[in-house]
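First, the structure itself, so that you have it in front of you.
A single protein chain has been omitted; all remaining protein chains appear in their positions.
Let's turn to chain A:
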């Protein structure tokens, strides 16, 4: 197999005409207006997704909850929530159909502890998804997280303030969520950036 084939298969190389056919393992976001714009039609598995937000409480968790809820009922592994800014409210999460028994909350004091916990959790094989609130992360740490995510083949989400938009990132998918529920795809595998996707992110689940 040539290197070109290998790269194409991994989704690192794509031809403009066939970008949607590139195979990238992913899980659906549960948001029909977002899926078509993401490679693999969903949040990538085995890669870091970076979600940049203008301010807290603009829908960053509601963006992820449909996918997280589906994952939580799949197996008995942990869903790691690292450094959430406030106390997660379990009854509300249950309303989103999330199995709260799967959620493991952890608090890391510094970037080193955070990276270590994330890396070890992913490598242990006991983690189905990881959700991390963080600020500055240096490139080496970020790279380690990305490698661990690739090995573990689980989705890893980093929630960061939008002031890091200009900073280069190794995340496979980067999106910027605005407070008015508009989303820009800043970087994706097998595709160009795609700004301005309107989403509807209800405050509580509609069912």
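Quick notes on this one:
The criterion applied here is as follows: a contact is a pair of C-beta atoms (placed from the backbone, for glycine too) under 8 Å apart; a residue touches a chain by one contact, two chains touch by 3 or more; residues count from 1.
One rule holds in what follows: contacts and distances are computed from a predicted model.
For the chain that is left out, the UniProt protein name among "Anti-sigma factor antagonist", "UmuC domain-containing protein", "ATP-binding cassette domain-containing protein" or "ABC transporter permease" is "UmuC domain-containing protein". Only one of A:71, A:127 or A:158 touches the absent chain when the whole complex is considered: A:127. Summarising the interface, chain A meets the missing chain with residues 55-62, 65, 75-78, 84-96, 100-101, 103-108, 113, 116-117, 120-121, 124-127, 179-180, 203-204.
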